[in-house]
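Here it is, the structure, as structure tokens.
For this depiction, one protein chain was excluded, whereas all remaining protein chains were kept in their positions.
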Amino acid sequence: MTTSVARAARRNRWAVPALVLALVAVPFVLGTFEVSLATTALIFAVLAMSLDLLVGYTGLVSLGHAAFFGFGGYVAAYTAIHLTGNLLVVLPVVAAGTALLAVVLGFLALRTTGVYFLMLTLAFGQMLFGLAVKWTPVTGGSDGLAGVPAPFVGIGPMSYAFTGRVRFYYLVVVAVLALGWFLIRVVGSPFGHALVGIKDNEERLASLGYDTWRYKMAAYVLAGVVAGVVGALFVFFNRHAAPENLFWVVSGEVLLMVIIGGAGTMYGPALGAVLVRLFESYVSSYTDRWQTLLGLLFVAFVLFAPGGIVGVIRRRRNRGRAPG
Amino acid sequence: MDPRTTTSKREEGRRTTPRGVSRRTFIKSAGILAGTVAAGPLLSACGAIGGGGGTSGPLKIGLLLPYSDIYAVLGESITDAMKMYFEGIGNEVGGRTIEIIAEDTQLKPDIGLEKARKLVEQDEVDLVAGVVSSGVAVGLRDYFHENKKLLIIANAGANVLTRAKKSPYIFRTSFSNWQPNWPLGGWAYENVAKKVFVSAPDYGAGHDMVSGFLNSFQAMGGEIVAEPQFTPFPQMGDPAPFITEIQQAKPDMVYCFYSGGAAVTFVKAYGEFGLTGDIPLVCAGFTVEEDVLPSEGDAALGAKSGLHWALQLDNPTNNAFTAAYKDKTGKDANVFAMQGYDTARVIAESLNAVEGNTSDVDQLIGAIEAVEFPSPRGTFKFDPATHNVINNVYVRDVQNVDGELHNVVIDDLGEFADPGDDSKG
Partner (left out) sequence: MDQLLPQLVNGLVLGLLLFLIAAGFSLIFGLMDVINLAHGSFLLFGGYVGLTVIRSTGNFWLAVAVVPLVTGAVGLAIEVTVLRRTYTRGHLIQVLLTLGLALIAADLMRWNWGAYVESVDAPAALAGLVDFGGVFQVPLYRLAIIGFGLLLAGAMWVVLERTRLGAIVRAGVQDREMVAALGIDIDKVVAGVFALGTALAGLSGLLAAPVTSLYPGLDFDFLILALVVVVVGGMGSLKGAFWGALLVGMTDVLGKAYFPEFSLFAIFLIMAIVLLVRPQGLFGTREAT
């Protein structure tokens, strides 16, 4: 066991620098469209990772994660249009706003578990969607908020604007690596282990003296804030905050990404998100039946590879290494 | 639960801790990244949106339409009619062969934008046409405007695209939501009743349509008997409470706008509760258009609607168009197909005028502005001030013609251009 971990670590030593180099290289080797595809895929990768914190680690299956993604986007759009597009202002506002939302919703939703939790998160998401469509003076109604200015950082002449596809892509790469790294640190920390404990057996953990409700709330808020921040990036990329970003279908799609990639692995959902986005983008150009294909793929994973892509890779590796 | 699965799951949980990634490797990689970002300006040339525009080779037309989801019928109708027109002219304009690349936008603005980037940047299309949903159109607007790429909207009617958010690079061959409704408001006051009850879905198009209708109706002295009824969008759910409210308000006339599934739901319930024939129904044409009329059945009888076209509008171009469409698809044409047909013709006429050269965008814009031809709807021409089509508005009446329900034209209200601002609703 020890040797295999060491071997895995040795093999993975170059994984992160290789990933970073690959991400950096994208604009040099691929066209502008692929850069935009990579941008949204990365955004969804972090969104899926943040949901994994709830689904895969804490055992809270939410069908309302789009609420934070969309809400963060609206807060960013509103702030950028009416105040400033300075990310040093916008992102803290988004983080504070989504944290507040998550505390309020979590206070209510975390009273329930299982399917009830799933339904309650769905209900909150749909209520926010309804609010976005109705509250036209603030949200722009069904057309959403268009004309979001390009984001920038800095003050006065010392500022740097993320205009253009490539600059924005690198902004997203930095944000994605930072948030991804942060989430991976979180699940590797004692806090993360406590979450897994809650998922496996909440009562046992409570009997050990853990205030499990607080842990769940912290995970819920954390996941919400990360989703809100990438939601803001998504809106800055599209320059448009749309109510559809809050719709439950988005929540369902992110859940799909988590499961296909492998819940409870962090890397898996990120991979799942990238694959699903690419699948949707390329397959839908060739066939109108892409939803059937995606559904079949999903069902196949659920039935035959519940550990997702990462689970399959691990099983194969372990089998390869097993002494003959 | 199988104990073995539990163990392997726990093992998985442990393996997820990022032992392979030390903080130092991470910082090192982040450093590389930061260096590249600093070099970002050097790359900006590489980030500029290229593609599109040419003088030879196939003429690539990108289509952004919904092919899945609830508006798939609209996407298919527009596509069929466009292809039909292009086939009719030998698939060639300005000396270039036509190549159509169609992409499914669903109804999601972000997917629409992603597909637009694909068409413009990867497929390098000469121009893009389509767009059914106003939400998608509003989301696309800045992309086309800022990158100076041509977009010809074949349906989405949001007023704002012809007003505060109009762009020299965006044309609209369909309608603004104001267009069919403002003329109808005055007509209804003079010909149907002076007191109205208003019902529409609670989203952008619903509000656009209602304010256009009420602006002229109230200016003439018409009254509303209750606050306008705005129903939940996208799903109305059970229509009974809304119909009951109308029944109890006892208005002399009902004005409504609904489309697709909501139109069938609303109009059918209107009939079931006995309102059809009892309280006259006046509506924006989409409510009783050919795509939903067969499903609405007799409940739609007698509904008066304003629109820029009707299946049985009698002119040579329309007769040829509707016959050819039925021949090709086996279905009756609808207003969306007609818009697709005209969109194709706008492309053909303007491309012929510039002899297939799309590299000079301003020249092409000028050619599109100058397009004028006999269309199934009457004479087709753009308003150069807004790039929105000038529509002839007809009043249609749902009648039973030889056992089939059709919108029979009973009045011709003349030509209307969108005012270009919110002064008239």
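Letters A and B mark the chains as written, and numbering starts fresh at 1 in each.
Throughout what follows, a residue touches a chain if its C-beta (ideal position, glycine included) is under 8 Å from a C-beta of that chain, and two chains touch if they have at least 3 such contacts.
None of the values given here were measured: they were computed from a predicted structure.
*Asks:* Of the listed residues A:L19, A:I81 or A:M127, which contacts the missing chain in the full complex?
*Replies:* Checking the options A:L19, A:I81 or A:M127, the one contacting the hidden chain is A:M127.
*Asks:* Out of B:M209, B:V264, B:V288 or B:A333, which touches the unshown chain?
*Replies:* B:V264
*Asks:* Of the residues B:I101, B:I224, B:A249 or B:L413, which one touches the chain left out of the display?
*Replies:* Spelled out, the listed residue whose C-beta touches the missing chain is B:A249.
*Asks:* Tell me which stretches of subunit B touch the chain missing from the display.
*Replies:* Interface residues of subunit B facing the absent chain: 1-2, 68-73, 76, 202, 229-233, 235, 237-238, 240-242, 244-245, 247-250, 260-261, 263-265, 268, 272-274, 291-292, 295-297.
*Asks:* State which residues belonging to subunit A touch the missing partner chain.
*Replies:* 61, 108, 111-116, 118-120, 122-124, 126-127, 130-131, 133-134, 248, 252, 255, 259, 288-289, 291-292, 294-296, 298-299, 302-303, 306
Methods note: only the chains that are shown with their structure count from here on.
*Asks:* With chain centres defined as C-alpha means, what is the inter-centre distance between subunit A and subunit B in Å?
*Replies:* 32
*Asks:* Show which residues of subunit A lie in contact with subunit B when the two form their complex.
*Replies:* 5, 8-9, 11-13, 15-17, 19-21, 23-24, 27-28, 31-37, 40, 130, 133-134, 136, 141-144, 146-147, 164-167, 170-171, 173-174, 177, 181, 184-185, 187-188, 192, 196, 200, 234, 238-240, 242-245, 264-267, 280-281, 284-285, 288, 291, 307, 311, 314
*Asks:* For the complex, give me every residue of subunit B touching subunit A.
*Replies:* Touching subunit A: residues 9-10, 12-13, 15-21, 25-26, 28-30, 32-34, 36-37, 40, 43-44, 46-50, 67-68, 103-104, 107-111, 113-114, 117-118, 120-122, 134-135, 138-139, 141-143, 158, 160, 165, 202-205, 207, 232-233 of subunit B.
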